[in-house]
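With one protein chain held back, the other chains of the complex are shown just where they sit.
Take a look at chain A:
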Amino acid sequence: MDFFKSGLKTVLGAPEAGQQPSAGETVERLVNRVENSTLLEDRRDACRALKAMSRKYRVEVGAQGMGTLRQVLELDRADNETINYALDTLNNIMSPAQFEEEEENPNIPMNIGEQFTEMFIKDHNNIQLVLDLLDEYDFRVRLSAVQLLTSLLTNRSKDIQEIILVKPMGVSKMMDLLGDTREVIRNETLLLLIKLTKGNANIQKIVAFENAFDRLFEIVSSEGYSDGGIIVEDCLLLMLNLLKNNSSNIHFFKEGNYIQKMLPMFQTPDDAEDLGWSPQKVSNVHCMLQIVRTLVSPSNAVQIISSCQKIMKYAGLLDSLCNILMASGVPADILTETINTVGEVVRGEVNNQDFLGNVMAPSNPPRPAIVVLLMSMVNEKQPFSLRCAVLYCFQCYLYRNEMSQASLVQTLLPSSSDVSSLTSGQLLCGGLFSSDVLSNWFSAVALMHALTENAAQKEQLLRVLLATNIGSSPVSLLHQCTLLLQQSTKVQAKVALLMLLSQWMSYCPSAVSAFLKVPGGVGYLVNQTCSNEHDDNEYLLQGLSAFLLAICIHFNDDSVENYSKDSLKQLLLKRIGMETFSGKLSEVTKHESYNKAAKHPQLRVKAPGEILIDYEFCKLFKSLEGVLVESLTVKRENGVESLPESRASPSSGALEQYKSLIRQQDARLQELTQQLDGLLRQNTQLQSALNDSLASNSHLKDENTLLKAQVSAATPLNHQAPAPPSQDDAKAKEYEAKVQHLANEVAKLTNELSLAQEAKKTATEELEKLKKDQEDLLVLLVDQDAKLNEYKMRLISLGQTVDEPPSEEDLT
């Protein structure tokens, strides 16, 4: 504070006794001095004073000084110290954070930094000025410029990104700073680049093009990989930004052999368990896992996923991940994320799935890693997120892999009753009938995934018998599941069993008939469907029961007396009615849990209570819902008699419907792609129109801010600030009207443009056609010519004279 006061004194001269100038006046004089003084020292001192004031009085300094400060950046480039003060002052004015000094001043708007940013970037040249200063080698200047850009990006990331994108070398300049030997600058540049690349694919690609991955891996390795400090985490966060939802960069990452370069990140020394995991190491490893998952995320294109997965296995990355899985002393959240990651690295890739299936845990006796994982899944004492991760990993292990599905079911069949060792199948059966409802749910869903699109295993699983009570004869697994469904009082268990049975019985008439033979099964479904309880979860149960009932009808091969296709359908029509039935069915897709689950293969729930629907079940439901409803309605209209071919093979009808559905979707897809092209074009036009409007709009806002600031600067103590002159309002209204008018104009023009484009397109097409016709005609003509000549020759050879000029050949 002393410095502050004495600084002011030297710049301003001592104030006249008894009359303290207001902050606004002081700022005004300082700004004048910066602007008008011909002495560099004077300007420098004034800038220093402005910097000192800018934390407490940023409204005043910003409102009066911004233009002058930017002028300094342009004209005083020769003096690093002055430039540095100007940059720091601007950074203070536009800082996204609140300063301690201003905490007590209620007059400062919360988003003041953002408002000033908006004003500053109005002139895109201002950004260029700051970018140019990055070329300055001076430590302070370069650092301040980087920090200023970071603040700007924090406040208005989208705008600044777009501006920087069109500045030639804008991104390249920042990338160059990553190679600065002064660590502080390098580290601040990392933070800048993280902000710069967030959510902008175009910038992400340029940064990757500028060798970002090489630089980042160099830093990460020089800092000791996962054992490095926060700088490693920053590097990884930047990599993550570059890869997230950016297939072009993922492709580049893969082709540039960077996956191989990740390997040392996951290699933990053997004695790691003694060292423990620092919080920083946990963060670092977490980021690394995120990077791996981004590469093989199920939302990427299949080709990309599969080639990344292959490389991960060849390069030994999968192996390293599995080692973490089996190591001791790994923190729980890292373990959980590693399980998720291993899942996605093997998902749908047979060799990787096999690899995982063969990993042995160092337990005593040695057990397959999969078995050890499943033990955690059905163990109530394990953390919920860990159990979810195991389920996901197991689902990935089974996904599109008939072998792994078969080997799971195999462990349940009588032939393989090797009592001594614990198997996956036994664990799941135990979980299915345990008293812990989560274990029920996890196990049922896991089993369900062994049956997905696998007709053979649906049949095999029918052979599974369970010994229940001593003395009574064993019952089938399906029988037991059906009984459990009727007896259970827990919603989650019932939902899980209904999903399992639906997956099992769809496309599998023998499973349907096995179900129909279980006493009470059909009755239970009918009652549930008719039930009148009002509660979201009850609605869901009713819908799922309706679904299973319809499966019993559609995939029915008439092998069970009393429950033939027709009699069941009559039962449904009489007891439930078609309207009610389809109403209940549609409840399923209305449920929140369904919609959440349908989005992503991995369960995304926070609390155990939220678990209900599984992703694969959503797929089954979506594919069958229409088919089931239609098959019921069609037969009703045809009277009792069902269509012969649908009786012969229940699924052929479904197949036809898929096909037509696919055809429809295909057509729709093409239509939409075309529309998209047009819309993209339109979008650019509208965007620029919008930008114009926004510009004039924000111009208004600026004026407003400026006025407000000036008002508060002029009357700092006057609390009854006069209401803004109504003239302003009128002006604002006028501008708004103008904006509106412009917008209308733009819309009109866009419309006309698209009409014109359309017309042009038809014209071009016609032209093409005519050209083509003409070509055809020409070809025809040539043909005719040739024939004519031939005839002529023949005539000549026959001795006839042809009254035409002789051909060239004749002349020679």
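Just so we're on the same page, a contact is a pair of C-beta atoms (placed from the backbone, for glycine too) under 8 Å apart; a residue touches a chain by one contact, two chains touch by 3 or more; residues count from 1.
Heads up, the rule we're going with is that contacts and distances are computed from a predicted model.
A.B. asks: Name the chain not shown, per its UniProt record: "Cyclin-like protein", "RING-type domain-containing protein", "Ras-related protein Rab-2A" or "Vacuolar protein sorting-associated protein 21"?
C.D. replies: Going by its UniProt entry, the chain not pictured is "Ras-related protein Rab-2A".
A.B. asks: Of the residues A:470, A:607 or A:680, I need the one that contacts the missing chain.
C.D. replies: Selected residue, touching the omitted chain: A:680.
A.B. asks: Among A:64, A:307, A:424 or A:542, which residue is in contact with the omitted chain in the full complex?
C.D. replies: A:307
A.B. asks: Touching the hidden chain in the complete assembly: which of A:39, A:110 or A:166 does that?
C.D. replies: Among A:39, A:110 or A:166, only A:166 touches the chain that is not shown.
A.B. asks: Using the definition of touch stated at the top, determine which of A:139, A:252 or A:433 touches the missing chain.
C.D. replies: Of all options in A:139, A:252 or A:433, contact with the hidden chain holds for A:252.
A.B. asks: Tell me where the left-out chain touches chain A, residue by residue.
C.D. replies: Within chain A, the residues that touch the unshown chain are 165-172, 201-202, 205-206, 209-211, 214, 248-249, 251-252, 254-257, 259-260, 303, 307, 310-311, 314-315, 677, 680, 684, 771, 775.
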